[in-house]
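All protein chains but one are shown in place.
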Amino acid sequence: MANRSNEPLLWALFSGGGVAAAFLIPILFFLYGLAFPLGWLQPPDYERTLDLVRHPLARLALFLLCFLSLFHWAHRFRFTLYDGLQIKHLDPVINLFCYGGAVTGTVAAAYLLWTLP
Amino acid sequence: MAETITIEVARYRPEQEGEPTFQSYEVPFSKDWVVLDALNYIKDHLDGSLSFRWSCRMGVCGSCGMTVNGEPKLTCATFLSHYSPGPIRVEPLQNFPVVRDLVIEMTDFLEKLQSVKPWIVRKDDPAPAEGEFLQTPEELDEFKQFSMCINCMICYAACPVYGLDPQFIGPAAIALAQRYNLDSRDQGEQERLDVLSQHEGIWGCTFVGECTEVCPKNVDPAGAIQQYKLAATKDWFKSFLMPWSKP
Partner (left out) sequence: MKPSTAYRQYHPKWHRTRVSTLWWSRKWSYLKFMLRELSSVFVAFYVVILLLQLHALRGGPEAYLEFQQWLENPLLVILNGIGFLFVLFHAVTWFNLAPKAMVVRLRGRRLPDVLVAAPNYAAWLAVSALIVFLLLREG
């Protein structure tokens, strides 16, 4: 079998991230970005929020959301930079910025979710 | 109704000029004339030096693809009346080097097409005496849409990725690879994967979808490419997680 590239893995992460982001982010963005700050709906208070997020399933779900969404962005933005700005020759820098950024965010998410009070 | 219509044709004569220019011609306007008729009128009556490709003039050979008012079209299927009162700008197909006037260099496409092995690949070699391959209508339905490709390269002209990265294999070649992968008589999926799963093979595609929009035969190459990405990904994970399984 000839040497195949590892793009399929990155595409799989991009796809998983696309699904996760599509299902979960619109409603969360609407609530926390608009409805709660503008007073359309009453947000859960600190204790309630902590209770919800502490649950192991919630932590897992939020971690997966962060991890997959960030890799979705990384993959898509990388190609946007290639085709939009025509800077494909800066490939190594772009990869470092995009996937490096995604890894950083994922590590941060893992740390924050693991060390919740 | 207009008697004539103006056609602005891109001219490029490397022995004369370094850059392409435009030349305007007045051709008779008729409701049932297509752009190809106008070009042939120009060549027959006005300017015999105009060079362009055409053949069947009925949308099945794929020879007459050109850029008409900025859109890639088969000139034998594009009516003058659609652009009345004109003028109509005719240029060579985008994303390909121009050899002369409206003629483009298509070797790149032909090489890429050949690289994906667009024919039935068999691991065995049954003798004709053993009988024909049998195929049900359902099995035919799986790949029929992708077999409608006439290799007109209009999808390549519409694809921004192909324009930016000439290493990208391109819509038609991938659609035709998928046409054979889905054919029940074919056993060559792994061989094609080796070519297509390389970095620029299919992974340069960002699903702009313009190729499907412009295809004159409704092949839906964008769909074929996404299906291929999924198949290639499944295959990658299989070989990664179960390296012992036979490909």
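Order as written gives the chain letters A and B; numbering starts at 1 within each chain.
Note that in this section a residue touches a chain if its C-beta (ideal position, glycine included) is under 8 Å from a C-beta of that chain, and two chains touch if they have at least 3 such contacts.
The model shown is predicted, which means the values in this text are computed figures rather than measured ones.
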Under the stated touch rule, tell me which residues of subunit A contact the chain that is not displayed. 17-19, 21-34, 36-38, 41-44, 46-53, 62, 65-66, 69-70, 72-73, 76-77, 79-80, 83-86, 101, 105, 108-109, 112-113, 115-117
Contacts of subunit B with the missing chain: which residues? 12, 14-15, 18-20, 70, 94-95, 97-100, 105, 136-138, 141-142, 160, 163-164, 206-210, 213, 220, 222-223, 226-227, 229-230
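The working rule: only the chains that are shown with their structure count from here on.
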Take the average of all CA coordinates in subunit A, do the same for subunit B, and state the distance between these two points in whole angstrom. 37
Complex contact set, residues of subunit A against subunit B: 1-2, 4-5, 7-9, 11-12, 15, 76, 79-80, 82-83, 86, 88
Spell out the part of subunit B that touches subunit A in their complex, as residue ranges. 160-161, 164-165, 190, 193-194, 197-199, 203-204, 206, 229, 232-233, 235-237, 239, 247
